[in-house]
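Partial view: only certain chains, each at its native spot in the assembly.
Chain naming follows the written order as A, B, C and D, and within any one chain the residues start at number 1.
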C-alpha cells in the first residue's frame, strides 16, 4: 500500500464513510439499544433487557411471519434472477430491436408501487384479468387475493413482474462488461448456447451474481411495501412478511423497541448471509 | 442457427407480451370515465385524456411531479458520484478504513430501512433539515446498493490498465475519473437508474420528513386517490400512467450509453 | 411557525398560525379550503395551514411528528386512536373555555348525547366529533326481488339475515347475501360488535382488561359471523364493490354508503336498486349498533390551542354543519343536526335513530393491536382456518398479552 | 475432409474502409499455408472470417467443400489460436484445454490423457492448475496454442501462435507443430511475422498486402522469385537492396547502369520486353566479401558506414560511391571494418530485376542450371 494510494482511497471513500456512519451505523446502534427497551415513540425508552427477544421467540405471529418471509424470499429471488438472466443474455447484445424490448420489459419497474398494486388488485379481483387468463389456460378462476393459499403466490407474481426488469438491466450491464473474444473462443471450441451460458457466461458473471443475490435477498427480506399495499398481510396473515410485522409493530402499535429487536434479528441473519456470499467470491479478487 | 435466433426472438417477444399484459389493463382502467367496470378487460368509454387533464389541472399533481423529478435527479446524481468513488476505492485501492467501509455497506444493506427512519428523522430535526429539500435528499445521497454494485464491476477492470495509467504518471484521482469512470459506465448508469427509481417510488420518507405539501412527491399524490372507503381507480391509474413516463424517458435516453465491448482490446489475455 | 409568532387567547382573540393535519378526501379538501378562506377573512390575524395526508399514512406521519415533539396544532384523526395518543400525553384535553363554553357539560350539550363517547379516555374528553357514523343495514332491492323477497321489508333480526342470505346465495357462492367487510381492522370491529353486544357479550372487558370472546356469546357471535358470505370473493373496492355490483345483496355500512355505491357503479340507484334499514338485532334482544367517529384534537404541544379550538368551534356554528354535510357527507353531530336541510335523507334519519344504542368499541391505548387480534380471529373463522372456540381463545390470549 | 478451406470473392469493409475486396484463397486439404503481410493488412480479419466470428461483407467461405459462410463457428470444424489469446479467465490451464473436448463430449479419461500430453508438449506441466491471470505472456500463448491443437479438428487457424516465445522454445514449438501437422494432416492457415516459420513450416506462403494477395507460392518461390518489389522487400531481413537502374541492350548482353555501377547480364533468359527503367534487387546475404568459386558476379564498390554484430552474422551498412545505402550480411567477424572501403561481389544468380510497375521481370536464379540451390562446389 503506497501512501499515495492510501490517501486517494481514503479520499474517494470519505464521503461514503461519512454517509454510512451517519445514516446507517448510528441508526443501527440506536436500533440495537432500543431493542433492549420498551419505546412507544414518545417519552423515553424503558430498559427491559431481553424481554423483546423473549417475546419474539415465543410469538406465533413472529414465527409465522418468518416462515412467510422465507417463502417469499426464496420465490421472489429465485425466479426473478433466473428469468432476468435468461432474458438478459439475448437482450444484452446491441441492436435497436433489443433496446426496444429492454425498454418494454422495464416499464413495470418504473411504475410506482402504489400504482402497481392497485393495478394488480384489479387484475386479481373476481372476474379480473387473472381470472380471464386462468380460464383461458383451463385452470379456472381463483380467489387470488382472498385465499390464504393463493395470496402469497399472487403477491410473488406481482413482485416478480415488477422487479424482473430491474434485474434484466443489471445483468445487461454485467454482460456488457464481459470480454467478447472469450465468447468467440467458446463458439469455435464448439460450445452451443446452453454450454456457453453455463460454462462461460455464468462463471464470468459471478461478480454480478454476488451483487444480485445479496441485493435481491436482503431486499426481499426487508420489503414490506408490496405486501402492505396489495394484501395488508392477509388473508389470515398469509402474506404478513416479517418486515410488515416489524412495520406494524413500529408504527401501528408503537412498539418500537420490539420492532427494533426484530430488525436486529433480521440484520444478523442478513449479515451472515451477505458475508458468506462475500467470502465465497473473495478468492477471485485479482 | 437462424432458426435458433428466430426462436429466441419469438420467445422474447412472447415474454415481453406477457409482461405488458397488465399494462393493457392499466390503460383500460386509466381510460375509464368512472369506476363502474373494474374488470380491466375491455374498454367502456375512453376518457384517458380527460382523466389526465383532470389530474394535471388539479394543481398539486404537477408540483409533486416536479418535486419527484428534482429529488430523484439530485439523489441519483449524488449517489452515483459517491458510490462510484467509494465502490472503485473498495475494489481497486488499498487504504486504511477499507474493511470498515465494506462492513458498513453490508450493514446498510442488511438493516431494515423502516427502523432507520426514526433515528434519522430525529437527527434531521435536530439540525433543522425537516421540511427542506436537503432533508429529502441527504438520507439517500449514497446507497449501499450503489457502492456494492460499483465495487463488483470495478473488480472487473483489468488492474493492468490502472497500472499503466499510474506508470503514465496519472494521479489516482485522474485514474478514477478518466479510466475507471468511463469503464464503469454501465454500472454507473445502472446505479443512476436504480436510485432514480427508488426515489421515484419513495413514499414514506417524503411523507414523514416534509410537512409542507409543496415538498411532497409523486407516490403521495398517487396515494391521495385512495380515500377512506376505496380508491378512485380511473384517476389513480391515469396518474400512475403519467408517472411511468419520466423514468421511461430517462431510461430510453440512458439506453444508448449502455454499450458492450467497453474493455475490448485493452489487454491481451 | 417561528417562536415569536402571535398566538390566540380568549383575551386577544384568535390569531397566529394553526397547522392542521387531516387525511385527504377530495370533496372534503375542497370544502375545508373554502372554509379556511372564509374563517381567515373573518379573523385576518389567523393563518390556518392545512396538510392533507393520504389516509393510509396519516397515523405514521403523526407518530413520527410526535416523536420530535413538534406536532401540528390541530389534527383530525379516527377517534379509535385517541386513547393511543392521549395515553402518551400527546393530546391536550378539551378546553371548554376556548369554545366559549362555561363548562364541559355546557359544551357537550351543544352536541348529540352520545357524541363524545368515543372521544373520552380515562374520564377526560380530548376532542370534538366529526364524521359521526353508526353502521346500519344496506340491501339490494333488485337482488331481493330476484330472490322473491320483499324489498320493502328488509330483515330486522340476525336470524332473518341468515335466512335471507341463504336464499340470496347461489350454488357456487359467486353471489351471496350478506357479505362482511373483510380484511380491515375497523370494519371488522364495526361488523362484529352488533353481533356480540346484541347477545349481551363483549369483545373485551375493559375493567379487567381481558379478552372475553371465549364466552358462549362470543362463540355464538363468531360462529354466526363465520356462517355468512363468501370470503373468497374479491373486488378492488372490497365489500363496497361487491355490493355495488350486486354480487352481495347486503352490507353493514354507514351513511356515506348512499353516495359511495353510485360512485362505484353509476347504475346502482339509491331507493331503486339499493336501500338501507336499521341495524338488525337478535330475535328478542336489544338492538346494538356499532359506530365510529372522527375527532378534532389538539396536540398538547400545540403552540396555538386557543385559535385551533376557536376555529373548530366556528366550524360548528351557523350553517356550517349543514354546508359540510351537503358538500362532504360528513356529519358533525351537533344537537339537532338531523333537522338540517341536508340531513333529510333516510340514512341520516336511520343514523339519528341508532345513535342512542350505538357502541363505539373499546377505548384502549392498544386499540390497533387489539383490533388486529380481533381481525385475525374473525378472518381465521370465516376462512375456516380455525373453529370459533380456538379463534376465540387465541384472541383472548392475544389480548392478555397486549394489555398486560 | 476433401477440400480444405476456400475463401471466395470475399469482401470486408469496416465502415468506409475496405479491408479487402473480392479476395480469393484456396487452402488445400492437409496443406499448411502461411500468411504473411504487414501489420494491419487484414490477416487476423481473414482468419476471423474463416472462423466465422467476423461476418463477411460479401462473398463465400467453404470448409471441406461445405459452404459455411453463415454457419456457427462451432460447426466449421476448425480450431483457432487467437492473436490476443482469448483464454477463459475463470478456468485453469487444464480447464482451458479441456473446454473444447468437453463440448465435444470426449470421454473423461481421454481428456485427462490429452491434457497431460499437450501440457507436456507445450512445457506447461507445472502450470496446469494456474489461471491465465497467473501465467507469463509466453505461457498464455502456449495455452492458446494448446487449446486449438488438443481438439484435433480438420482445420486450424493460427494467428501468430509463437510470437511471444523465446527463440529456444520457438524452435521446439515449431518442431512440435510440424510433427503435429504431419501426424494429423489437418489443413492449417498460419499467420506469422517470423521468416523462419514462414520459410520452414509452410507448404505455401501467401503474401497479403493492401487487400490482395501479392503472391502465393512455395517458400522458395516467394523468396527466390518474388513477384513484386513488395514481396521481395517484405520477406527477408534486412530487406533486399534496391537500386534504380537503366537497362541498355547490347548484342547478347544487357548493361545495367546505376550511379557509377555498370553491370552486364547475359541477354539470354532476359525477357525481350525488358523496360529501360528497371530496379535491381539483391539481398544483403548476396553481397559477398569475395566469391571464389567461379560463379559470375558483379562488383560493388562501397564504404562501410557501420556494422552490427548479431553474433551469428554481421550486418554491414554500406554506402556506394554515390552515397546510396546498401546492406550486406556477412558471416560473423568477417569483412571490412567501419570506414574501410572495399569491393564486394554480388553473384549474377542472386540478382532480381523489377519493372517500373513494381512487378518482377527477371530473377537471376533462372541462370542456375535448374533453379535448384547450386550444388556443392568446392
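A few notes on this one:
Keep in mind that, in the parts below, a contact is a pair of C-beta atoms (placed from the backbone, for glycine too) under 8 Å apart; a residue touches a chain by one contact, two chains touch by 3 or more.
Here the structure is a predicted model, which is why all the values come from computation and not from measurement.
Counting every protein chain in the structure file, not just the single copies shown, gives the formula A x1, B x1, C x1, D x2.
Heads up, the rule we're going with is that only the chains that are shown with their structure count from here on.
Shared contact partners of chain A and chain C, listed by label: B.
If you average the Cα atoms of chain A and of chain D, the two centres end up 59 Å apart.
Rounded to whole angstrom, the centroid-to-centroid distance between chain B and chain D, based on C-alpha atoms, equals 57 Å. Of all residues in chain C, those that touch two or more other chains are 60, 64, 67, 235-236, 241.
The set of chain D residues that touch two or more partner chains comprises 72, 84, 86-87, 89, 133. Pairs of chains that satisfy the touch definition comprise A-B, A-C, A-D, B-C, B-D.
Residue ranges of chain B in contact with chain C, taken from their complex: 34-36, 38, 117-118, 121-122, 125, 130, 203-204, 207-208, 211-213, 220, 223-224, 226-233. The touching residues of chain A, counted against chain B in their complex, run 1, 4-13, 15-17, 19-28, 30-31, 41, 87, 90-94, 99, 101-116, 118-120, 122-123, 125, 127-129, 132-133, 161, 164-166, 169-170, 172-177, 179-181, 193, 207-208, 210-211, 214-215, 218, 222, 224-225, 243, 246-247, 250-251, 256, 259-260, 262-263, 266-267, 270-271, 273-275, 278, 284-286. For chain C in complex with chain A, the touching residues are 59-60, 63-64, 66-67, 84, 88-90, 174, 182-184, 231-236, 241, 247, 366, 368-369, 372, 376, 379-380, 383, 385.
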